[in-house]
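Only one protein chain is missing; all other protein chains are in place.
The block that comes next holds subunit A.
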Amino acid sequence: MGTALAGKKRPGEMMVQLFLLFAAGVSVLTTLGIVVTLGKESFLFFREVSPIEFLTARKWQPQIEEFGILPLFTATVVTSLIAMMIALPAGLASAVWLSEYAPEKARSVIKPILEILAGIPSVVYGFFALQSVTPALRNVFGGERVDVYNTMSAGIVMGVLILPLISSMCEDALSSVPHSMREGAYALGATKIEVSLNIVMPAAFSGLAAAFIVGFSRAIGETMIVALAAGAGPNLTLNPFRAAETMTGHIVRISGGDLSYDSIDYNSLFAIGLLLFLITLGLNMLSSRLVRKYREVY
């Protein structure tokens, strides 16, 4: 009986396997779709505007055919840097506390809270930035110095949004440091803080770096907070109290309005998208390389 079944063809099994292969292939198709969509429209754009002008010109004013990404790019970098200045220290410190110091009970309360924070939609953070953080900033620094839309409040709130991500990635890296290393240092008379700062953190360095890079990449791609709170109009400025539109904010604002396909404005959005895609992809690949490195060591 058993031998009779052995060579039997099973069309059902083949069908299932084909479907599974297709399901796995969808992700490849997605990447292909992204590359083709962004590439095609950007190609149409770069036929009109030279890439050099795109990357170096200082003005973005589609009405008068000026397509210099610099103001959008600086605003993106400014908001992301402000976000990182908050999320990086706070995320790392809370990760050290959670992995090295926190009693089990506190961990079981605080971890879910961080997860709630991470699960709140970013449009809600945008509301928070515009309605609460901006008025607070204007109270503290004065209404004439702080615009109604400003990169500062968008950056701060973005920092809060990214904090849980950085915290949980850092915690993963810290807790993957083997216990024997901690015990060794304790045996030599190190205090807890010395073990955390001088033994665990250096050992987890590549993992921590990966967390920062992923956080930065997330900040650059974050859209709704900057669309609501950072400003609606390209503005080349480094002053965080001024309004300035980021790359993502610009894409959302323009595509939300009446936009005719096959216009240069429409194509320009995809050129911005392509740049955004390349930057975030580069950062993500860098971080996954770093993660692999610390996984290999231990």
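Definition applied: contacts are C-beta pairs under 8 Å (C-beta built on N, C-alpha and C of every residue); 3 or more make two chains touch, one makes a residue touch a chain; residues count from 1.
We adopt the following convention: contacts and distances are computed from a predicted model.
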### Query
Absent chain per UniProt: "Phosphate transport system permease protein PstA", "NADH-quinone oxidoreductase subunit M", "EfeO-type cupredoxin-like domain-containing protein" or "Class III extradiol dioxygenase family protein"?
"Phosphate transport system permease protein PstA"
### Query
Any idea which of A:34, A:57, A:209 or A:264 touches the chain not displayed?
A:34
### Task
Give the residue, chosen from A:49, A:96 or A:173, that touches the chain omitted from the document.
A:96
### Query
On subunit A, what residues meet the omitted chain?
2, 5, 10, 12-13, 16-17, 19-28, 30-31, 33-34, 36-38, 40-41, 89-94, 96-98, 101-102, 110, 113-114, 116-117, 119-128, 130-132, 160, 163-164, 167, 191-194, 196-197, 214, 217-218, 220-224, 227-228, 248, 251-252, 255-256, 261, 269-270, 273, 276-277, 280-281, 283-285, 288
